[in-house]
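Note that one protein chain is taken out, while the other chains of the complex remain in position.
Showing subunit A:
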Amino acid sequence: MIARIASGLVPFLGLVLLWMLLWGEFSVLNLLVGIGFALLVSATFYLPAVRLSGRFNPWRALVFLVRLLADIVVASLQIAWVAVNPRYTPSNAIIVVQLRSRSDLVMTFTAEAVSLVPGSIVLDLDREQGTLALHALDVHSADELPRLKREVLATERRIILAAGSHDDVERLRAAESTDKKSADTREATS
């Protein structure tokens, strides 16, 4: 019930906040006009409510944002270097990553975050299968693919820990423990 109310309220409050951000001042008049416009916009451009997970961890969200910013800075410099490098040879890859979550919100945020970081563009997203298809720039051998996939899964992990549902967090933990076990057995057999 609370999650249901919050799912409607958060976009609404976001619109009010946006109105005040655009004016750059926080006054009562601005708040009232903002509420009026938010009502008008949500009534005219009706969108189906996105179910929020009902869970939000501010510390994890901060970790996610700082890490995203760091990734953007590092990757932008890398892509900039690739672009001006005189010995550049084109070589790319299209990879498909199996996400762990089935939540629309987590998948959307993961796709946004992954394509915001330079070097990868989301080409396709399969909602039923929970897979992301990415185009990665400057990949020269198949050995680099596991690292790229690990990075996408790490981004998804940070998002789930910040705002995923309890269900998703448990599934993530379960998936990670089986991954670890299979890695251990692989090491033991080799």
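Keep in mind that, in the parts below, contacts are C-beta pairs under 8 Å (C-beta built on N, C-alpha and C of every residue); 3 or more make two chains touch, one makes a residue touch a chain; residues count from 1.
The working rule: contacts and distances are computed from a predicted model.
Student: Determine which name in "ABC transporter permease subunit", "Cell shape-determining protein MreC", "Xanthine dehydrogenase family protein molybdopterin-binding subunit" or "Monovalent cation/H(+) antiporter subunit G" the UniProt entry assigns to the undisplayed chain of the complex.
Tutor: The chain we cannot see is, by its UniProt record, "Monovalent cation/H(+) antiporter subunit G".
Student: Applying the definition given at the start, please give the residues of subunit A touching the unseen chain.
Tutor: 18, 20-26, 72-73, 75-76, 79-84, 88, 90-96, 111-112, 115-119, 121-124, 133, 135, 137, 139-142, 145
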